[in-house]
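First up is the structure itself, then whatever we jot down about it.
A single protein chain has been omitted from the complex, and every remaining protein chain is retained in its original position.
Letters A and B mark the chains in the order given here, with residues in each chain numbered from 1 onward.
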Amino acid sequence: MSAIGLNHFLALGAVLFCLGTYGVLTRRNAIAVLLSLELMFNAVNLNLVAFARFMPNLDGVVLAVFVIAVAAAEATVGVALVLSIYRNFRHIDLDQVDTMKG
Amino acid sequence: MIYDPNPVAFWLLAAMVAGCALAVVRARKLFHAGLALVGTLFAVAGLYGLLQAWFLAAVQVLVYAGAIAIMLLFAIMLTHHMMNPDLKSLTTQPWTAAALCLMLLAVPLSSTWQTAPDTTLSPTWTPKCGFQVAEAVPSVEALGFRLLDPFTLPFEMVSVLILVSLIGALVIARRDPTLPEPPEGREEKAP
Partner (left out) sequence: MEPIFEQFVRDLTGGFQVPFWAPMLVSLGLVLAFIALNAMFMIWLERKICGRIQRRMGPMLTGPKAWARFSMWTGGWFQTPCDSVKLLLKEDIIPAQVDRFGFMLAPVLVFMAALAVYVPLPISSTSYAQSAPIVVAVADLDIGLLYVVAITTLTILAILTAGWASNNKYSLLGGMRAGVQILSYEIPMLFALMGPMVLAGSLSLGDLVLVQHAGLFGVPLLGWFLVPSFLGAVVYLICAVAETNRPPFDMPEAEQELVAGFSTEYTAMRFAMFYLAEFSNTFVVCMIFTAVFLGGWTLPGFIPPSSLNLGFFSLPYFDLLAGMAIFFAKAYAVVLLLMWIRWTFPRLRPDHLMTFGWKFLLPLSFVNLLVCIVLAAIQQIYFGGNPG
């Protein structure tokens, strides 16, 4: 590969997104799910910035800043929820947090 | 100056991103997964630098790696017994999930590889610019102007959103002093 183009960045973003999805689907620990979620956010950001660079348009970078801010807000509330679950169940295994089932 | 990203830099950073992301989803110890996430975030910041969005790279390190990831590490420390023996299985239905994710991956990959890489698309971007900023220069000044002019409402809304999430997190995570403590001794149930 001699020249790096837009496709390379988009492919990397896709790989990162799929790894994140795999993590969200399989991991049992709630915080591991949050970590994988952050991977998905980063994949989206990478796509945005790559498009912004190659179009060129600055709006992609601006949107990426907003995505980072929203991810911060979401991670905060996610961690608060996990702490609350831990306090009530004494563990954060998502397979066993199922008191509403059935 | 045509935009010509260094291939060595790109492949090194891509390898670091992929490797650390794999460690995040597959690490046996949760703290290692947290550290791997920080590694991924730094590598992605490096990619933003490669894409000449330097301000975004600094913000990524400052906010994502330096605040969000650290907060997740604190959460790990608060909810995990130290040196806990690992659960017998960390994951549920890993093979099904892997198959699904590979199918998901095939969609964007097939569309990006249909077209040949077009590196002649991008005109020049110069890092430093004067006061009259051109439209597509990713300097801090240009970003500031964009945030204030077309993107005023999202900018203000995001600040309100962060305030709301801050208050919400405080309320959710606060221990209610009127309720009794949950009984001690219910450890993680290893299957």
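One rule holds for everything that comes next: a residue touches a chain if its C-beta (ideal position, glycine included) is under 8 Å from a C-beta of that chain, and two chains touch if they have at least 3 such contacts.
Predicted model only: the values in this text are computed from it and were never measured.
Colleague: The complex has one chain that is not drawn here; which of the drawn chains does it touch?
Modeller: Touch partners of the hidden chain, whole complex considered, are B.
Colleague: Please pick, from B:Ala43, B:Val61, B:Cys101 or B:Ala173, the residue that touches the omitted chain in the full complex.
Modeller: Spelled out, the listed residue whose C-beta touches the missing chain is B:Val61.
Colleague: Could you please point out the chain B residues that touch the chain left off the display?
Modeller: Spelled out for chain B, the touching residues are 29, 31-32, 35, 38, 54-55, 58-59, 61-62, 65-67, 69-70, 73-74, 77, 82-83, 127-128, 139-140.
The rule is short, and it goes like this: only the chains that are shown with their structure count from here on.
Colleague: Across the complex, what residues on chain A touch chain B?
Modeller: Contact set of chain A toward chain B: 1-23, 25-29, 31-32, 34-36, 38-39, 42, 45-46, 49-50, 52-59, 61-62, 64-66, 68-77, 79-84, 86-93, 95-96.
Colleague: What residues of chain B sit close enough to touch chain A in their complex?
Modeller: Residues 3-7, 10-11, 14, 17-18, 21-22, 24-25, 30, 33-34, 37, 40-41, 44, 47-48, 51-53, 55-56, 59-60, 63-64, 67-69, 71-72, 74-76, 78-79, 87, 89-94, 97-98, 100-102, 104-105, 108-109, 112-113, 115, 117-119, 121-123, 125, 135-138, 142-143, 146-147, 150-151, 154, 158, 161-162, 164-166, 168-170, 172-173, 175, 182, 184, 186-189.
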